[in-house]
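Note that this complex is displayed minus one protein chain, with the remaining chains in position.
Let's look at subunit A:
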Amino acid sequence: MLTLEKINVSYGSIRALHGISLEVKKGEIVALIGANGAGKSTTLRTISGLLKPSNKDSRITFKDVQIQGMLPHKIVEMGLSHVPEGRRVFPEMSVYENLLMGAHSRKGKPGQADFDRVYHHFPRLKERIKQLAGTLSGGEQQMLAMGRALMARPDLLILDEPSMGLAPMLVEEIFHIIEDINVAGTTILLVEQNAHLALEISNRAYVLETGEIVLEGLAQDLATNEDIRKSYLGE
């Protein structure tokens, strides 16, 4: 569904990514794990068009179409939604309006079915429908950010650190919901610092270190890998 080939990205003179190549197949959950500053978020931002690769031989293909260099809103229209790091809900808008904004890229008004789909995964959002998004708790904001992305009916959902700043109980809940969304037919690419949980729910994973992919494989293999256990699972 999504392939990246030899992506380089630089912030000014600092190179953040060196030749990243990865693949996400239809129906999978793929995790991208690594330490702070490894380039995980940069990778996601490049996929969704917020950043541009610096080399010409790089290639990003989504549903067999080259999306590299396309504007972010065009990429969303193609069915790729990005839940940015730190949730980034629209604080002065109500939960309902936030969800409505999520459907902005689609022609015509979103139907009740779209809202119901979001409420099915996040019943708590339905209770808070009129509340301003800025007054929600961190976990609820994360749910809203994901719900907002679902409103675009994406085929591929990319999530940046969904567990950031959340209580352990909530993190578990969010991860269960991610699995549910995947079962309901959405492919997921996930960036996560909590490698343990990420490997638990994903099919495959890539390990990023200072802008390069150092390891890739099935999630359960990585979870038992000695180096990984030492470096990322704290054992």
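The working rule: a contact is a pair of C-beta atoms (placed from the backbone, for glycine too) under 8 Å apart; a residue touches a chain by one contact, two chains touch by 3 or more; residues count from 1.
What we mean here is this: contacts and distances are computed from a predicted model.
A chain of this complex does not appear here, and its UniProt-recorded name among "Branched-chain amino acid transport system permease protein", "Deoxyribose-phosphate aldolase", "Acyl carrier protein AcpXL" or "Pyruvate dehydrogenase" is "Branched-chain amino acid transport system permease protein".
Only one of A:A35, A:M101 or A:I201 touches the chain withheld from this view, namely A:M101. Screening A:E5, A:E77 or A:E179 for touch with the missing chain picks out A:E77. Considering A:G37, A:P91 or A:G165, the position touching the chain not shown turns out to be A:P91 (whole complex). The hidden chain makes contact, of the residues A:V9, A:I60 or A:A152, with A:A152. Considering the complete assembly, subunit A touches the hidden chain via residues 48-50, 71-73, 76-77, 81-84, 88-93, 97, 100-102, 104-105, 145, 148-149, 152.
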